[in-house]
Each structure stands twice: as structure tokens, then as C-alpha cells.
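Complex shown without one protein chain; remaining protein chains in place.
== chain A ==
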Amino acid sequence: MSYQEEESTSNITVICRFRPLNNKEKEISHLSCVSFPGPTSVIVSSQDQTPLTFSFDKVFSPNSKQEEIYEYSAKHIIESVMQGFNGTIFAYGQTSSGKTYTMTGDQADPVNMGITPRMITTVFDIIDNASENVEFTVKVSFCEIYMEKISDLLDTSKENLKIRENKNKGVYIADLSETYVTGDFDVHELLRIGSLNRQVGESNMNAKSSRSHSLFSLTITQTNVETFSAKIGKLYLVDLAGSEKVSKTGAVGKRLEEAKTINKSLTTLGQVITCLTDGKSTHIPYRDSKLTRVLQDSLGGNSKTTLIVTCSPSPYNESETIAL
């Protein structure tokens, strides 16, 4: 007899989006260090090295539109969540790589709206057009993980929250505030509050947002009042820390490479030791990062995941682009 092996990183779509050169960069040079031979690859030319080619599930060039990105990378996820499955969208990119534009964009402008407002619109559109027999509840939570400590972005008095498990809920963050929402406006307002709170914390520390992950979650429960069947789907929007390698989160192992460089700090001895075993052991506390644990139910299995990597085409950012 056999059973399905625990899946770790199947079902992840990785897309890469390049933003256009901005005015300042155009003043310096109209040259971009990247070219796009096809829809799934990009060539990065470097000053003193041979050009490097990178492949993704899809590459979006500087003239790509917000709607295209949404249709390809996010729409199917939110539709799946409305079916009662889990989904996660990761955004990763250096500062000024166009990550905010891609994820948020101009919320009021139908052309320049980013992924998040589009998803929220889709959710409430589906709810509005659903059968009368189905009742929906939508809950929102927003938190930040910094130096392995979780804090609530909707209630700044809540810090160092613990990860717990419940037989029905699965993995959850204890005491994290969850707010019920009834429309787009509610959600946008909570996003705004959370983002503000995130920045407030930042002024106390140097560039914290570049080293912290933020997790925005939307939990949608639908109950059919005739059949009494219920479905719960959870959507996570994760803004990944800029200066940390994604692979360290444990969330996307196969697609992105493990840290290649020798780490000079003895604090990483733990990581080296963990590499000694073949990684098939049962869950052991202290091993996974907080981010990996929180997203446990949303990675693998029937969950859908997209990683969006935003990059700059300017030669000045070439080494960061390659490092990415």
C-alpha cells in the first residue's frame, strides 16, 4: 500500500516582470541590460561577463499591462479560493523594481490597478453574482514577520504572536485580529491601515520593510443554506523581504537556488547542520521559518501558488537582477 508523499513545492508558478526605465535612468542611458527572446525567458547582459539567460513560467517585458499580469498570475488563484481551496501569491523584488506598482498600483484607476485591488474586486463580484442559497463571510488579517517575530499590523499592541495549531483550523497565528468585511472599501481601508502601521514601525529601525515579510490574508467561507455544506478558502498575499533570499523561507525550494555563498556568521551553523539530513523527517519544531509554518496549508497539495519577481531593466541594477 502506498500513499501520496508530502508535496513540498509543486504547483508554483514563477513569473518575472520588468518595469520600464524611469526618467532618471533614461537620462543616463536608454540602454537596458535585458532582452526578451521569448515569453518564458530573459537574457541579462552584464558588463564583464557573458550574457546570462533565465527561464521562468512567464516573463513580462516593460510594456506589459496590469491586466495581463493579473489574468495570468492571479485570477485563477482567487477563483480557486472561491472554490474552497487555498492560494498564495508571493511578491519579491528590490526597492524600486516596480513591486508596489504591480501589487497595488493605482487603486482608483482601472488600467493601472495592481493585483491586490483586482483580486478584491473579483472576490466581491463573485459574491454579488452567486446564487441566493449561498451565504458568504469574508475575513481579513494582516501581519508582519520580522526577525522571526510576528506582529499584528491591524492592532499594533499585539506583538510576538505565536503560531499554534487546531484540529479544524490547521496552522494559525494565535490572537491575530481578524476583521469581517463586506465590500471592497472595507478591505482597501484595512490594507491602508496595515501599511501605515508597517511604515510607522520602520522609522524606528533602519529600512525594516526591506527585511520583513508582510502577510495579508483573506478567508472566504461559503455556506449553502439548502445543503448546509460549507467551503473555506484562504488567500495569502505575501510581500517578501527584499534582502533575504526567498529560498530561506523554505517556501520555494526547487525553483530558486539555495544560498551559494559561504556564510561568515556562526549563527548560521544551524542551517549547515540541517543540510546534513535528507530532509524527509517528520516535523520538528524550530526547523521551519515562521513564514513556512504559517503558509503550511497553502503550499502544495491542492493549493495554488504564484511567485512574482519584479526587476529593473537598468544596467545599474544588473547585479541585483542577476542575484535575484
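We take it that a contact is a pair of C-beta atoms (placed from the backbone, for glycine too) under 8 Å apart; a residue touches a chain by one contact, two chains touch by 3 or more; residues count from 1.
Please note the rule applied: contacts and distances are computed from a predicted model.
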Among "Geranylgeranyl transferase type-1 subunit beta", "KIF-binding protein", "Diamine acetyltransferase 1" or "Phosphatidylinositol glycan anchor biosynthesis class C", the UniProt name of the subunit that does not appear here: "KIF-binding protein"
Candidate in contact with the missing chain, chosen from A:Pro37, A:Pro110, A:Gly170 or A:Gly183: A:Gly170
In chain A, positions touching the absent partner: 1-7, 10-11, 84-86, 164-171, 206-207, 260-264, 266-267, 269-270, 272-278, 281-287, 297, 301-302, 319
